[in-house]
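Before I ask anything, here is the structure I am working with.
Selected chains from the complex are presented in situ; the others are not included.
A and B label the chains in the order they appear, each numbered from 1.
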Amino acid sequence: LTINGTNIPTGSKKVNLSSWYHDRGWANISNMTFSNGKLRVNQDGFYYLYANICFRHHETSGGLDTEFLQLMVYVTKTNMKIQNSDTLMKGGSTKYWSKNSEFHFYSINVGGFFKLRAGEEISIQVSNPSLLDPAQDATYFGAFKVRDID
Amino acid sequence: QISPRCNSEKHYEHFGRCCTKCDPGKYMSAKCTATSESICLPCGPDEYLHTWNEEDKCLLHKVCDRGKGLKVVHPGNQTFPRQCACIPGYHWSEDFEICQRNGKCDPGFEAENPSDLWLWINDRCSILRRNKESSGDNFINTHMSTNSASQAYEDTLLLTKEEKILSEDSCYPQGHTCGEADP
């Protein structure tokens, strides 16, 4: 799934990113359902999950609130049956983005192999959403089933 | 023949039968069959399950990472998740999952061990700030009220998320960001 660039939350707080394309451009989805901002698992199995998140700031967007940033992504699994939500993967970096520089850019990539059950849901949270790069080759996430659970 | 209402909190349907889930602290190593009940085994060390469940594995207790300024306030057990809190002088920032240095209180105002209160609640904090601005008073001092549901550990009051109670007098130094509960 690729980020829907027209609907990115603002601010620097940690937010849930729920606005993704699932059928446009490079985005594709099969055997999984995308609804209310979460990717739901339809079949038990071992899946490889991955996310690529790019942050950028250009001087023409005005000054940053602070030069000391922590740019993070959290990939979370929600299991409705036991009312539990846990982080599967996290990545990112503290950054010093000096005010004198014209442009700043930073990308994070996380990936991992997880046992998922039908009904469980995957969602993405990031810090500093207003710095997200809205291009489809920059901010995207996905999953593919590797094999069944024996 | 209407099968008994099954999918309640403690039962699940399998092979047309209504079987019992595993109680908190246990995971389901085998589902029930036509002739046998579910097989439940206790969670291992460092694991827990806080509800009746059909999970094939327990959840892992989180690490109260001293390297992020955290300490254990409740070690957790097979049915209750471990609880961490920031060491004195710091409060939990949910945004970055770290302990952030507390802002300084003005002279004459002293937060009553705010660092031990992992209960800095984002939403309440902003509400207070609004009231605070309107009331023109810069800081309000914190005093936690206790109630039956809370378990006291050392000198920290521990409330589950649902029972977040914060009285009017919290020390919210100007421009200070609050963290969500439960690091």
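We take it that contacts are C-beta pairs under 8 Å (C-beta built on N, C-alpha and C of every residue); 3 or more make two chains touch, one makes a residue touch a chain.
On a predicted model such as this, the values are computed, not experimentally measured, just so you know.
Enquirer: Given that a single representative per chain kind is drawn, write out the copy numbers for the whole assembly using the chain labels.
Expert: Only one copy per chain type is drawn, but the file holds A x3, B x2.
Everything below uses one rule, namely that only the chains that are shown with their structure count from here on.
Enquirer: Would you mind pulling out the distance in Å between where the CA atoms of chain A average out and where those of chain B do?
Expert: Each chain's C-alpha centroid was found; their separation is 24 Å.
Enquirer: Mind pulling up the chain A residues that touch chain B in the complex?
Expert: Counting only chain A, the residues touching chain B are 12-14, 70, 72, 74, 79, 81-84, 86, 90, 127.
Enquirer: Report the residues of chain B in contact with chain A in the complex, numbered from low to high.
Expert: Contact set of chain B toward chain A: 49-51, 53-55, 59, 94-98.
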